[in-house]
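Excluded from the complex is one protein chain; the other protein chains are retained at their positions.
This part shows chain A:
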Amino acid sequence: MTATENPPIVTPVPARPAVARRHRRPGVAALPYLLLAPATLTLLVLLGWPVLSVLLTSFRRLDLRELVQGKVVWVGLDNYRAVLGDPTFWTVTLRTLAFTAACVIATVVGGLAVAVLMRHVGRAVRTVLQVSLVLAWAMPFLAATTVFQWMFDQNYGILDKTLVRLGLTSFAGHSWFTTGFSTLAVIVTLITWQGIPFVAFTLFAGMLGVPAEQYEAAAIDGASGWQTFRAVTWPAVRPLVTLVTFLSLLWDFKVFPQVWAMREGGPDGGSTTLAVLQYVKGIAGSHFGVAAAVAVLMILVLVGLTAQNLRLMLRAQEYR
């Protein structure tokens, strides 16, 4: 029965619901838990078990030999020592953080801009925009990556041609993939392009919830576009911005297929992120123990990055 003592709505005097609740049969109290059980158990089994397995593997030496022979060799913190003692790991971690920040900021700011745009244009134009967004969203990762490779290609790329035509002749035959930085810039563009649709749709949907009177009042008060945005739109969509920032953080920090498919972490490891490093050590290099240690460290960084964000989000939900 205790389950129902803690309703999420903060009401000063919850008189009527309390009366209604007293009449419930005992079986009803267990119902929420029964409803929650299947999803929770599924997740515990399907995701909890790999997490546990990765954690245990990170304390073992598990190369191809041990894997084939089925031997279990515990090495304590050796894998962590190896990873943390490798200067490459720190470079890659900093690079991944910068890469994630660039992706998340570009996606959220771009998505917000597109959402505001959708609110301002007529129905026909908005439909065109929405269809374009769905197109970008729907494209398989690999197809999108291939198209971007060709767009940015040194010899065949449409981007260099366009820049030359615009008068920037120094871009003739410019290669975007010679440095890690510009390779990552291309990948950030790709991920932002694919990430904006979800963010834009979510934020636009949030803006639809703002009562029209508030905009009318702002217009009567003679507020400028920016003032209206700050006073009316922003407070309404801020919780949503927190949500999409959190989700983008989760996705972009761990993103692998696009980064790998673009240049396999090259040139010379210059576009290697933590997810790629983990793949290179593990699946490609068959040092599964070391790879697992990298994965555990990634989880720790991600928890550190999102903990504050998540706590704010949950608190906001609690006082709805």
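The definition used in the following text is that contacts are C-beta pairs under 8 Å (C-beta built on N, C-alpha and C of every residue); 3 or more make two chains touch, one makes a residue touch a chain; residues count from 1.
Note that in this section contacts and distances are computed from a predicted model.
Student: Which one, "Anti-sigma factor antagonist", "MaoC family dehydratase N-terminal domain-containing protein", "Mannitol ABC transporter permease" or "Electron transfer flavoprotein subunit beta", is the UniProt name for the chain you do not see?
Tutor: "Mannitol ABC transporter permease"
Student: Just one of A:Val73, A:Leu129, A:Leu163 or A:Ala231 touches the chain that is missing; which is it?
Tutor: A:Leu129
Student: Hey, which of A:Phe59, A:Phe89 or A:Tyr279 is the one touching the hidden chain?
Tutor: A:Tyr279
Student: Touching residues of chain A against the unshown chain: what are they?
Tutor: Touch set of chain A with respect to the missing chain: 2-9, 17, 20, 31-33, 35-36, 38-40, 42-43, 46-51, 53-54, 57, 114, 117-118, 120-123, 125-126, 128-144, 146-148, 150-151, 155-156, 158, 161, 193, 196-198, 201-202, 204-206, 208-209, 212, 215-216, 219, 225, 236-237, 239-240, 243, 247, 250, 254, 256-257, 274-275, 278-279, 282-283, 288, 291-292, 295, 298-299, 302-303, 306, 310, 314, 317-318, 320.
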